[in-house]
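Note that one protein chain is taken out, while the other chains of the complex remain in position.
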Amino acid sequence: MEKCIGVISVNNSVDNKFGSLCRHRPPYMLPIGGRYRLIDFAISNLVNHGVRNIAIYTGDKIRSTMDHLGDGKPWDLNRRFSGLFLFPPVYDERYKLPYSDIAQYHSTEIFFEQVKEKYVFIANPLIIAKLNISQAFKYFLESGADITMVYNKRYDPFGEFINVENMHIDKEGRLIDIGMNLGTQKSFNHYLEMLFMKKDLFLEIIRETIESGEAHYFKEALLARKDRYKINTYEFKGHVDYIRDIKTYYEANFNLLKKDVSMELFFEGGTIYTKTKDEPSTLYKETANVQNSLIANGCVIEGNVDSSIIFRGVKIGKNAIVKNSILMQKSVVEDGAIIVNSILDKQAKVRKGASIAGSPLMPYVVEKYAEVTKD
Amino acid sequence: MEKCIGVISVNNSVDNKFGSLCRHRPPYMLPIGGRYRLIDFAISNLVNHGVRNIAIYTGDKIRSTMDHLGDGKPWDLNRRFSGLFLFPPVYDERYKLPYSDIAQYHSTEIFFEQVKEKYVFIANPLIIAKLNISQAFKYFLESGADITMVYNKRYDPFGEFINVENMHIDKEGRLIDIGMNLGTQKSFNHYLEMLFMKKDLFLEIIRETIESGEAHYFKEALLARKDRYKINTYEFKGHVDYIRDIKTYYEANFNLLKKDVSMELFFEGGTIYTKTKDEPSTLYKETANVQNSLIANGCVIEGNVDSSIIFRGVKIGKNAIVKNSILMQKSVVEDGAIIVNSILDKQAKVRKGASIAGSPLMPYVVEKYAEVTKD
Amino acid sequence: MNENKVVAMLLAGGQGSRLKTLTKNIAKPAVPFGGKYRIIDFALSNAANSGISDIGILTQYKPYLLNTHIGIGSSWDYDRNTGGLRVLPPFTSEDGGRWYTGTANAVYENIDYLDEVDPDYVLILSGDHIYKMDYNELLNFHLEKKADVSIAVIEVPWEEASRFGIVNIDEDNRIVEFDEKPEVPKNNMASMGIYMFTWGKLREYLILDAQDERSKHDFGMNVLPRMLADNNAMYAWNFKGYWKDVGTVRSYWEANMDLLDDENPLNIYDRNWRIFTRNRNLPPHYVARESLIINSLVNEGCYIRGEIKNSILFSDITVEEGAKVNKSVIHPGVTIKAGAQVNNAVITERVVIGPGEKIGSEDDGKIYLVTEDGIMVE
Partner (left out) sequence: MNENKVVAMLLAGGQGSRLKTLTKNIAKPAVPFGGKYRIIDFALSNAANSGISDIGILTQYKPYLLNTHIGIGSSWDYDRNTGGLRVLPPFTSEDGGRWYTGTANAVYENIDYLDEVDPDYVLILSGDHIYKMDYNELLNFHLEKKADVSIAVIEVPWEEASRFGIVNIDEDNRIVEFDEKPEVPKNNMASMGIYMFTWGKLREYLILDAQDERSKHDFGMNVLPRMLADNNAMYAWNFKGYWKDVGTVRSYWEANMDLLDDENPLNIYDRNWRIFTRNRNLPPHYVARESLIINSLVNEGCYIRGEIKNSILFSDITVEEGAKVNKSVIHPGVTIKAGAQVNNAVITERVVIGPGEKIGSEDDGKIYLVTEDGIMVE
């Protein structure tokens, strides 16, 4: 995998679907699973498969990104001549659409020319899928394709995956086209926005489109060339979460309470690394009652917790009830407070005896640093 | 010095005075002295005086900043709970002037509240002055002042320091006011844009001005309060360079050829750290002839070099003549080329037999990656 | 800056044989403690939190796991370009190799290191105590008293005083006598084995001690008494707080249980004085339905289906359905199978307790040490 550079590129189109959760952070920085950020899954998977160079196009609101990723130390990416490269957006009026992914890729042309890797793997950090990158890469190389795109066969009778990318494949597994899934069929091939290609081809397409002005987005440029290149596909068969709004964010967290999902994501095929905080173990007091929950370190629990995700350093007081909720880092639930179908952002507080409740489709969100009091 | 946080804040007003040298880099990232960037002096001096937390307001064009500073490892600032904090500009439409220093400081209010340090030291990275920060800090503390500002008594009969800040001080060393030096007097007090103050006062002034809307720039706010607070001054007696345009940039480099200046900046009071490149030693071939020059590692020299600054990895061919010039990293001077009063940016090339010459007041600049051929 | 430069020398070579099979494969400082840590983390974190930027770690006995744990010191922020952490094992020179023969000898053999760091003061620490201490307080005391050496002492119960090295002082806290395990103690101030030396003075006495053929090259037995005899300025600094030398399996178990006590003064939740340790990047622990956890500490990576009471669970532990754990310390990687019962036990790394197996008993007052070699009762 030393032959392949990882490119993590952000899809900005969903930014506004997370409400206050994304006021100060890009969506890929959303906390998940008690101690992680979404992007940790993409970075860790690349690192676990031996990718040594990772370029991240950060989009804006990057202070939280820089704080979390820093020099890439948790992933051992703080290397001298390779590692993690953060590319904040550059505005250059010469580009037709300066913030498009093609313009941003083009502004880093020299970077790609100088790295030794001959291939690129591009991924969307909002899609969690613990792809065996080594195997997929081997398939890509051996198949002799110019481009290999990764998809997931999805049985979706209830239409939970409306409006995601629907990939059409011929019998030989070659790409026909990508459309949008409107739910007219119970099964479809979900394009996971991950692909392999030769670095030279990647740069060639970027230069061509910058010169011709024909396309602003890389996917657009690719599809316009689908008959010119050999584009085949690779099926991913594991668990997929596509975090594209509050609801899918909420669900992705609860999926981690399922043993098979948490085994696949946390243990199989390598560890998920994240910035560490040196919290001590979690203390369960005499009155604690915890059921079916994921509990991070540094918490002090005196109340009742059911089917919830509790991040690092959370405090839950006596007789408090927390159910189907996500409590982010250092949030506080005081004695007797009730929290159902809710998300507490970092350091939010629900005061003594206060109660909040949302619905599973639209959880109640308490903003970072905010306090809820008993009216 | 663990009590004091370092704040390096960029003055954007000079960006356009460096021509192509600052097309892709902020002025504080200009290469200087054969292997450094301007900002290395400010950071290293802080670190050498035991400052553990340094906040840098980066301004834009930050890709080069991030590449160079990264996690602060060369300065041992890659610490877990302190170290280097890069703050790229944040646009928040609620501020009157979103990119003013006051708005940017305010957007990082929580950062200042959370660090343990009780004092701030603010510096402008374009002013090179190896202040003994420990001594100045001691003076600040013992004098009981709210703010201590640092200046340099400047004898300037030829008006080389026109348009810089002129500080007026009363007999007790208290600040009267700051104006602009128009050169009407042979001597003046040059305000070095460095100051100490209590963190609480710093935050108080920021909050006040954000609320009142009275000032956009921190200096403005300070001067408006000069009678409300005890503001005294501290004299710096060493060498000062203020890099504010191509000419002063050019001169600051040549100042390093003077033994007293290079001893003061490179050896006295601590090392200047920078990102290392592992270049081997410089090779002088049989035909080399070098006089009065600063030569970094990794060069291969076969020609003539006089009174020049040669950065890392430069190649100078046979019979080439390099005089009064700055040759940045990996630039190439081919056989017989002539370079006088010029600046070659990174990886620029002057081909066989070509010649370029500028004047000491306006050196000839060859852009990054550009090539000069014989006619 | 950097006035008053302090370098710490952390003695981490001990075998700790009274801890029995707990230290079969590892040095005592590497023994797991407190649900998450290893014993050495306390001294290392104290040094880091006190802002000491140079620390030498003197190893000798089975250092492998300790070295793995310490790595390049990044957990304690000691992975620096200049200074930082340096592991100092024994080495050979022209006259052959020399093992460290005593605490003072270990420091003596590394005079080169100290000379290069060139400190003003040298702080001698031991890697096998559980406590939180700001060494700056000891330094300030040392400076105030203009001492040649300052010794941290702690009040111990009178009835236990005869088990310790007792320090007798005058009204100014100046040390007048050392009393090693006195039958009739005059005092209940025990030396904690933490010494702040003025470097020049220490250097002088290390060399004197090295030349003394009858010396056992131990700080407590040789160097300090000699300094006292020469009438140096030696002071005792009274430390108030939690301090435990976990010398036996029982005291080890007790010190762990102390963490569950609401009134335990060793607050590991204090964010201003974090205890750092090597991070293993495990996910949060999962607590299943029908399980019960009370009055316990549980670390990352555990999968709990059973009943946990009054216990300390390290990382990566599986407790199956119907299993019951009470008043026990469970080291990383242990599996407790369905229906097993564990009481008053210390179970060491990666041991598997079989289905329905019973370890210990709730009320016999004994402590059960369970290792891969079997069960020892204390």
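A, B and C label the chains in the order they appear, each numbered from 1.
The criterion applied here is as follows: a residue touches a chain if its C-beta (ideal position, glycine included) is under 8 Å from a C-beta of that chain, and two chains touch if they have at least 3 such contacts.
This structure is a prediction, so every number in the text was calculated from the model and none was measured.
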| item | value |
| --- | --- |
| Contact with the hidden chain (one of B:33, B:70, B:125 or B:303) | B:33 |
| From B:212, B:271 or B:359, residue that would touch the chain that is not displayed | B:271 |
| Touch criterion as defined above, residue of B:64, B:297, B:319 or B:347 at the omitted chain | B:297 |
| Among C:93, C:231 or C:272, residue touching the chain not depicted | C:93 |
| Residue ranges of chain B at the interface with the undisplayed chain | 33-35, 73-74, 257, 259, 262, 266, 271-274, 276, 278, 280-298, 300, 309-310 |
| Touching residues (missing chain, whole complex) on chain A | 1-2, 48-50, 73-74, 76, 79-81, 134 |
| Absent chain, residues of chain C that touch it | 13, 15, 59-64, 67-68, 71-74, 79-81, 84, 86-87, 89-94, 97, 99, 112-113, 116 |
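The rule is short, and it goes like this: only the chains that are shown with their structure count from here on.
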| item | value |
| --- | --- |
| Chain occupying the most central position, where position means C-alpha average | A |
| Distance-maximising chain from chain C - centres being C-alpha averages | B |
| Gap in Å, rounded to a whole number, between the CA centres of chain C and chain B | 47 |
| Distance between chain centroids, defined by C-alpha means - chain A, chain C (Å) | 41 |
| Of all residues in chain B, the ones touching two or more other chains | 73, 78 |
| Multi-chain contact residues (two or more partners), chain C | 74 |
